[in-house]
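Every protein chain of the complex appears in place save one, which is left out.
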Amino acid sequence: MAHSAEEIRSHVRFYIGVFVGLIILTILTVWIDQFHIGAEDSDVGNTIVGLAIATLKAGLVAAFFMHLTSEKPMIFRFLFATVAFVIAMFILMLLAHFDPIVPVFVQ
Amino acid sequence: MEIPYTVTARADTGLWNAKIGIWLFLASEVMLFGGLFSGYVFLRLGAASTPDYDWPTELLNVPMGFVNTLILIGSSVTVILSWSALKLREYNKFKIWMSITLLCAVAFLGIKTVEYTEKFTGYGIFLNDGAEIKGKYATEQEGFVTIVPKYPEKAEAAGFTPAPATLAVHEGSYVIPVENVVRWSNFQPSYNTFYSIYFTLTGLHALHVIGGVVVLGYFLFFGGPMWRTNPEHLANRVEVGGLFWHFVDLVWIFLFPILYLM
Amino acid sequence: MASSTTPAPSTDSHQEHAHDEHHEHELGFWQKYIFSTDHKVIGIQYGLTALGFLLVGFGLMILMRWQLAYPGEAIPFIGNLLKNVLGDQMIGANNEMTPDLYNSFGAMHGTIMVFLGVVPLAFGAFGNYVVPLQIGAPDMAFPKLNMASYWSYLVGGVILLMSFFVPGGAAKSGWTSYSPLASFADTALQNPGIEYHMIFNGQTMWLLGMVFLISSSLLGSVNFITTIIQLRAPGLTWMRLPFFCWAQLVTAFLLLLAFPPLEVAAIMQLMDRLAGTSFFLPTGLIVNGAQVAISGGGSPLLYQHLFWFLGHPEVYVLILPAVGIVAEVITNNTRKPLWGYKSMVFATIILGFLSFVVWAHHMYLTGMGTKVSAFFQTTTVIISIPSVILITSLIISLWGGSIRFNTQMLFATAFLPMFGIGGLTGLPLAFSAIDLYLHDTYYVIAHFHYVVAPGTIFGLFAGIYYWYPKMSGRKMSERLGKMHFWPSLVFMNGIFLPMFIHGMAGFHRRWYDGGASYELAQNLLWLNKVMTISAFCLAIAQIPFIINLFISWKLGRKATDNPWDATTMEWATPTPPPHGNFLKPVTVYRGPYEYSVPGETRDFSPQWEPDSK
Partner (left out) sequence: MLNKLFGLAENASDHGLMIDHMLEVVHWFMLALFVGWTAFFILTLVKFRRSKNPKANYTGTKSKFSTHAEVGVVIVEAILLLGLALPLWTQRVNAFPTADQNPVNIRVVGQQFLFSIHYPGADNTFGRTSPEFVTDQNRVGLDPSDEAAQDDIVALNSFHVPTGRPTVMQLSSKDVIHNFAVYTMRVAQDMIPGSEIPMWFTPVRTGEWEVICGQLCGNGHYSMKAVMTVEGPAEFDAWLANQRPLVESL
């Protein structure tokens, strides 16, 4: 991590830029929430948009503030596994939720 | 022999120990909040499949959540600035930025406290016929439940009557006989599934914030000796603490829309 | 910081040197043995504590086995004592065990064995003691975290032990603590006759204890992974890493990533119990004839998903370190390299990955449709392949060896067929259609005990006999060792083999009366006595071990630095190793199991010795 002083100063300017971006995105989420997106009686549309913006913001924080853009492969290896497991947990739990044995009474 | 790579990076991995340590810790935190998040979705889908279950997002205070989001994002920037200052060996700047970070954290917790108080003084009443009346300052006295409803029209439609003078502790109170009430309480975790998950998620997050305050505060107030002997080590520690802090921010970035908006 | 003793060159140029921590000053007793940050001391602390808990877990089971064989009969010898200690809500008028006590012992047997016995011994003790030595490190990467991890474990363990003595007794909803049962257990709602404390009641204390244990495991796993990645001695490339370290590395990842969801489950259940939430409680519950005053809207299945998301990786946490130990012992005592080292490493990694996506095979009967069950059946069947590869490689490693049957080798060889039986009987359980019949019967109990008791426990015994000389400077007695091994082997099978027959006949687990009131059980009840007597004999068979363990510390035959002529680096240190482990920096020159290399004079070529030519 032998950053030169000049590098660090230019980084700082960049962080400020990211900060501004994050603020704009936050305002965007709140603003967009007034509108109903998608089908009339479901909030799936809003949910997707809200989560998309949140993911984008989280991505910015992780990539720049947490220096993931210049991180070593070792870290990526296990972060990759972690993310895979979270997604697996999430999807499989939902799959189980949506695939019960269908109750059928033959009347 | 001493433990190597506490400050300098190992050549083949390019990393020093604490850097790996913190990322591993964050990985487990991702699983923790991932589990909570999966739980949230699971419960919400369950709620959505029952006909009259409500998910009262709208009761949360969006402006406060919004301001808190900005505060946390801001503190994320200041913590990274304080790290940069250390890297540039500017100890005073480090102190300034770190102090601002901590102030942000305290402000965040302050706003959170206000929000929690708001919840604990708000009340909801579940009636026999399935209606739910929300408001403030509910009490139970002389066989009646009194409340200052948020929407008086709704309360009247549900059978509430304006409180007689003896029962009207607060202005605009309405009453309903206890027999008509299934249960009533303030907006505490047990109020319904939404508040359960709201308090659990934000409570855990607040614990993380407090943890971050302790760690970063330690660097700020007790970092002096290390700064004099081994500033690079201090910078590394601040980087590690900062990574944790960014993660706390990152979690909030998800919590805000999930809980307040959606 | 002191780059003179740091093996690899420091890359940082503007690096100030701190000169204050250089000299080893004498540490007081407390710092040296109690609040130590030395991985070896912590390892031994872990080991002794865990052995103690194993003994407790076994003791509980001895009492339960008495009840199973002689249902409702007075507990012999200590019945009165137990009554005085546990109260007459737990021990009946006739000094017999009550159903509540049976359930609570069952739950605590499972919890103690898994979380307080085997994992701390396999991971905490062996991992701590051996891994830094094997990779040529002076200590763990974060010694203070290491200490915190041990103390957190101890606090969790003490909380769980204390819970036996609170009103109403310890947790009694199975080691799985399924909600809603566990949400109501140990509350006045479920059992109005007992005055429960809000916090100090069995299930709440179980949850609090688990929170400490989980924290301990998380700290430990962060530490292990960092240590293995960062502190490997120069020359110790990944493919030269002893298999034991690989096993520990994968185990650490499993702990790191699988435990948090359990923590979520524990937190949510705590909220349900303490804050009145309904995370796991659906609407309309009626307990003891009255509607429960909760908001409802929760999901009991959510708990099971979160629990088993940990639960399945956890079983590999139980087995992998043992496989690692067995691999070390087998290569050492066959005097030949591990057959298929690489494929074993990859099999272990794949096993680790897959273990996260099979969890719902514990939930086949919760109303799963075809798609989910097909998915989980498939992954479960697939995950057996890496296990087969591991076992096969180990067995084939024996071929062509010159096998030395000392005690550790006996335990290691016995591990193989025992794990084989346990693993193979996992297969029928993997198919939902026949799990329909076998689920929650003694067949399941037999399946997993074959893996954990004559499997893992034997592996751990092998490890104790193998590394004891390094820890103490003395060898354990071979004669007592054999007196320990043979009866243990016989009686382990005496306990668990009949369980398959019970399971096939439909005996269900967690039956307080062992089936005495069931028609299906009548013809086979006698087997309960066989198992119980075997369990008693198994207990007696542990006496030589306990004697051996303590006596040999002072009286055993003195061991040299490398008493087993081994090749891995823990044997490069003095015996027992001093603080800081290695006298001078070590460098690794070859793979971990270079035994009987053609053309060498000795039949072992240690990793740390440069080529002679």
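As written, the chains take the letters A, B and C, and residue 1 is the first residue of each chain.
Methods note: contacts are C-beta pairs under 8 Å (C-beta built on N, C-alpha and C of every residue); 3 or more make two chains touch, one makes a residue touch a chain.
Owing to the predicted nature of the structure, the values given are computational and were not obtained by experimental measurement.
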| item | value |
| --- | --- |
| Among the chains presented, those that the missing one touches | A, C |
| Touching the absent chain when the full complex is considered, from C:Ile34, C:Met239 or C:Ala374 | C:Ala374 |
| Among C:Gln190, C:Asn493, C:Gln542 or C:Thr587, residue touching the chain not depicted | C:Gln190 |
| Residue of C:Ile349, C:Ile501 or C:Ile547 in touch with the missing chain, whole complex considered | C:Ile501 |
| Of C:Glu73, C:Glu478, C:Asp513 or C:Glu609, the one touching the omitted chain in the full complex | C:Asp513 |
| Hidden partner chain, touching residue among C:Trp151, C:Phe200 or C:Phe431 | C:Phe431 |
| Contact set of chain A toward the excluded chain (per top definition) | 100-107 |
| Where the unshown chain meets chain C, residue by residue | 98-100, 103, 172-174, 178, 180-181, 184-185, 190, 281-289, 291, 298-301, 334-337, 339-340, 365-370, 373-374, 377-378, 381, 384-385, 388-389, 391-393, 395-405, 413, 416-417, 420-421, 424-425, 427-428, 431-434, 436-437, 439-441, 500-501, 504-506, 508, 510-513, 517-520, 524, 595-598, 603 |
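We take it that only the chains that are shown with their structure count from here on.
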| item | value |
| --- | --- |
| Touch-based graph of the chains, sorted into line, ring, star, complete or other | complete |
| Pair sharing more residue contacts (C-beta pairs) when A-B is set against A-C | A-B |
| Where chain A and chain C are represented by their mean Cα positions, the distance between them in whole Å | 36 |
| Sites on chain A at which at least two other chains make contact | 1, 74, 78, 82, 85, 89, 93, 97 |
| Multi-partner residues of chain C (at least 2 other chains) | 12, 225, 229, 257, 261, 302, 305, 309 |
| Sites on chain A touched by chain B in the complex | 1, 3, 5, 8-9, 11-12, 15-16, 18-19, 22-23, 26, 29-30, 33, 43, 46-47, 50-51, 53-54, 57-58, 61-62, 65-66, 72, 74-75, 78-79, 82-83, 85-86, 89-90, 93-94, 97 |
| Residues of chain C that touch chain A when the two form their complex | 12-13, 225, 229, 253, 257, 261, 301-302, 305, 309, 353, 356-357, 360, 363, 367-372, 375 |
| Chain B-facing residues of chain C, complex | 1-2, 5-12, 14-16, 18, 20-21, 137-143, 145, 218, 221-223, 225-226, 229-231, 256-261, 263-265, 267-268, 271, 275-279, 283, 293-295, 297-299, 302, 305-306, 309, 580-582, 585 |
